[in-house]
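Data first, discussion second: the structure below is written as structure tokens.
Apart from one protein chain that is not included, each protein chain of the complex appears where it belongs.
Note that the chains are named A, B and C in the order they appear, and that numbering of residues resets to 1 at the start of each chain.
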Amino acid sequence: MNGYLIYIVRRLGQFVLVVFIGINLAYVITHATPIDPVEQSISAATSFGNTAPDAIEQMRTSLRELYGLGGSPVEQYLVFWRRILRADFGPSMSAFPTPVSTLIGRALPWTAGLLMISTIITWVLGNLLGGLAGYYQKSRGLKLMGVIAMGLHPIPYYILALLLLIVFGFLWPVLPIAGGSAMNLPQTWTWDFISSVLMHAILPALSLILIGIGSWFLGMRSLVSNVVTEDYVVYAELGGVDRHRILTSYVMRNALVPQVTGLAISLGGIFNGAVITEKVFGYPGIGSLLVDAVYAGDYGLVLGVTTISIVGVSIGVLAIDLLYPLLDPRVKVR
Amino acid sequence: MLRILRDLLRYNPEFRIGIVLVGFVLILSVLASFSPYPPDQVYVVPPDVPPSPTYWFGTTSRGQDVFWQLTFAIRNTLLFGGTVALISRVLALVIGLVSGYKGGWIDRVLMSINDTFIVMPLLPILVLFYFVMRDSMSWLILALIMACLGWAYDARLIRSVAMSLKTREFTQSSVFSGMSTREILVQEHLPYVMPIVFSTTMNNMVWSIGLEVTLSVLGFTDINTPTIGGMIYWANQHTAMVAGIWWWIAFPTAIVVMTFIGLFLLAVSMNEYIDPRSRLSRMGGAS
Amino acid sequence: MSNALLEVSHATKVFSRGGLLSSRRIVAVNDVSFRIEAARPEIFTIIGESGSGKTTLSRMILNIEQPSAGSLVLDGTDLSTVRSNRDRLAFMHKVQPIFQNPFEAFNPLKQLDRYLFMTRQRFSAAVGQAALEAAVDEALRKVGLSLKEVRHRYPHEMSGGQLQRVAIARALLSSPKLIVADEPVSMVDASLRMSIVNLFRALRDDLGISIIYVTHDLATAYYISDRIMIMQNGRVVESGDARTVLNAPQHPYSQQLRAAVLLPEVTGGTAPANSPST
Partner (left out) sequence: MTASPALPARPDAAAPILAVRDLKAHFRTNHFGVKRYVKAVDGISFDVRRGEIYGLAGESSSGKTTLIKTIAGAIKPPLEVVGGTVDFAFLPGYGGLHRAPPAEVARIRWRHLSYIMQGSMNVLNPVRRLRATFADFARSHIDASDRQFEQAVVDHLARVKLDASVLTAYPHELSGGMRQRATIALATICRPDFIIADEPTTALDVVVQKDVLGMIRGIQREIGSSVLFVTHDMGVHAHLTDRLGIMYAGRLVEEAATAEIFRRPLHPYTRHLISSLPRIGDDIQRKGLEGSPPSLADPPPGCRFHPRCPLAMAACSERVPDMVETEPDHRVACFAVNGDQAP
């Protein structure tokens, strides 16, 4: 058990390091560039329409405070960290005076829900089909699926989402193409609301699943075709162990071990996909929030979403890493 | 090198298709030099003309010829991907080889940083960059930033190979033949790592071009330099899809998908070629 | 007082494994001392099973691994002072290794003769292509090969026995005083094994090279060794003249090892009672 403890401590250390480096990166980006972020934000925020001069001045003051631009670089750095640790990103510029944290809190469940469900479906489906394709290499259906996976895998997120939008939005309009739920429904736990949420989630989830499934499929297929040549699989075959048992407990089980690590590694990428997907389908998650915040020049919101996504993805990675030893008993001795 | 190319062409259908696709895209990008219109000028041709013998891929609502615009776009996009791949390969190679061969605390420090970059969600960070830089964001700067963020996974790959190479007996034979560390890394280990570098180059280009398209579509790049993503951005700005100007979006999309599938197939066939088992059977080792 | 070619005194190597919280210390080599005289070339055999520390010890002698405590002095030079590139070359000029797996001893992607020429160039004053080729050919002839057979060949084109000969020829090209051979014949086919083992004898008798032969095989050890040293769990349990020790081992572990040797002849006791051939 001691080995597991060391493992956990190590992963926690890695988690802290990821968050630390990520947030420092955010600091460097916002503070070390020669451009004055305050003026940038104000010009972006005020470029549409007329804003009263004293409102601009008020914005300027609160932005300066928000950036922590006063004082020495060390003080600025400390102020920056203090705000991050308190999750205090100030009021949103675009939805003044709602605090940034409230906006993020509202959007986060949408993204988390969409991402979790579609990631799990993608991972399970991709590995299952890829595993079968690696084991039954002669099956025509699975070979065809391999070709489809190869074709889908390299398509950029945006293009695929756009294609789905065209197909299900214009050519065959059966699914809602925008929003997280029907506008007229109150957000309470009624069946109408839940089914509306699910209906609205189908297209964005489908785009994420289609785009992601290829790499799991191909990865698992090649892993399985390696695992079947391992001694323990050959031995089980020579031992007349039930074919089904060999496939599940010997082949798939062992091939899945690196795929779990792979899932942790790919979480950051999955999040990238979610941002564009949310934008295309008008999904009210933090991806949309981020994009709109950039358009509106809302510094606090952009920084808040960036920080939250770094922390969120790191927590996801940590969670997967902590589950990993359940799958691979050898972790304890390493 | 030429023999590898010949072998792959002759025996690997995936490589053949990949070469054809990538070759087509490359030819298209070369054609940019012969364009009758400068890429940054608008309303040089009648707007919204569907594909025809005069305008093969039609024209845009901004009065640009889609075909010639596309040649510029794909050239810039490929240049972008190539730049990112080149710089990040150098980083991955140096960090991977040194980390793997040296081991110890150097390895531990480098790999901790490395693992951090692997799981970092890059899009928000790139968006933050754009947010701060705004109009000063050129594609070269974006390429530099992405190269600095995109080496980690491949460095780990190279490191694992370097580590196993280090423990192989021929490394010690080389040491005791009087070779220096630099000579061993360059002459003995690099040949094993090069195929990985080639195949990850393809994957890295797919990755960086994909991100660039994403950012451009959102308008978070220098939209005045024509790229594939930039074209789609302008098409969206003019609601081309709703207006029925499908060719404005369809052709850039088709070209980028071709590029991706081509690069991906090249990477796949390369991987198969460098697979140690297949390599051994080609060389005809002991049975 | 005669000069020592190699003086190992109280050599100890500790590996620590584990992470921040619990680091397990593994004493791979524990207080080992022995000495090889410069004036009297010999085959000195280190015997042990896996985990005995014999390979770690041989790596310390090759200066691939540094001792945690104790010292190793080669021909008057303490190995811990060998740091600079020049020192390392001077060190490797005197000591050369032979490894276990002949198929791994050379880079499979490179031609074999490259290592031979490289070794000669680095360890002797270069004197032109013809002299270089003559030197390489001479070294190869000492191991029963010739430059003609090896030139432009890749490792996979040769048998394990041939490759091990090339490895020995390469080691000879630096004109070493000591060769450290870690299980050099365990992966060589039986029909070729004895030629390699005999070669070690010839190196000692004809060229005056001392050999540290690391093995688990008591029979070949008996066949070629002058002195042996038996190790268990990092410690030396018994050492001395090879014939004396192996004919009548004193330490219980040595006796156990000796008893476990499977003799290549069918003895009445082990033949099965129900043997159908009776």
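Note that in this section a contact is a pair of C-beta atoms (placed from the backbone, for glycine too) under 8 Å apart; a residue touches a chain by one contact, two chains touch by 3 or more.
All figures in this text were calculated on a predicted structure; none of them were measured in a lab.
Enquirer: Among the options C:108, C:160, C:176 or C:234, which residue touches the chain absent from this view?
Expert: C:160
Enquirer: Return the single residue from C:71, C:195 or C:233 that touches the missing chain.
Expert: From the options C:71, C:195 or C:233, the contact with the absent chain belongs to C:195.
Enquirer: Among C:39, C:125 or C:260, which one touches the chain that has been omitted from the display?
Expert: Spelled out, the listed residue whose C-beta touches the missing chain is C:260.
Enquirer: Any idea which of A:88, A:230 or A:292 touches the chain not displayed?
Expert: A:230
Enquirer: At which residues does chain A meet the chain that is not included here?
Expert: Touch with the absent chain occurs at residues 230-232, 234-242, 245, 249-250, 253-254, 257, 327-330, 333.
Enquirer: Counting contacts across the full complex, list the positions on chain C that touch the omitted chain.
Expert: 49-50, 158-162, 189-198, 216, 218-220, 222-223, 246-247, 256-267, 270-272, 274-277
Please note the rule applied: only the chains that are shown with their structure count from here on.
Enquirer: Starting at chain B, figure out the least number of steps needed to reach chain C through touching chains.
Expert: Minimum step count, chain B to chain C: 1.
Enquirer: Taking each chain's centre as the average of its Cα atoms, which chain lies closest to the overall Cα centroid?
Expert: So the chain nearest the centre of the shown protein is B.
Enquirer: Compared with chain A, which chain's mean CA position is the farthest off?
Expert: Using the mean of the C-alpha atoms as each chain's centre, the farthest one from chain A is C.
Enquirer: From the mean C-alpha coordinate of chain A to that of chain B, what's the distance rounded to whole Å?
Expert: Comparing mean C-alpha positions, chain B is 22 Å from chain A.
Enquirer: In their shared complex, at which residues does chain B touch chain C?
Expert: Touching chain C from chain B are residues 168-170, 172-180, 188, 191-192, 283-286.
Enquirer: Show me the residue ranges of chain C that touch chain B in the complex, using the header's touch definition.
Expert: 62, 64, 85, 89, 92, 96-97, 99-101, 103-110, 115, 118-119, 121-123, 154, 156, 167, 170-171, 174
Enquirer: Taking the touch rule as given, give the residues of chain A at its contact with chain B in the complex, in rising order.
Expert: 14, 17-18, 21-22, 25-26, 29-30, 33, 35, 37, 40, 44, 150-151, 153-159, 162, 166, 170, 264-265, 267-268, 271-272, 275-276, 279, 290-291, 294-295, 297, 299, 302-303, 305-306, 309-310, 313-314, 317
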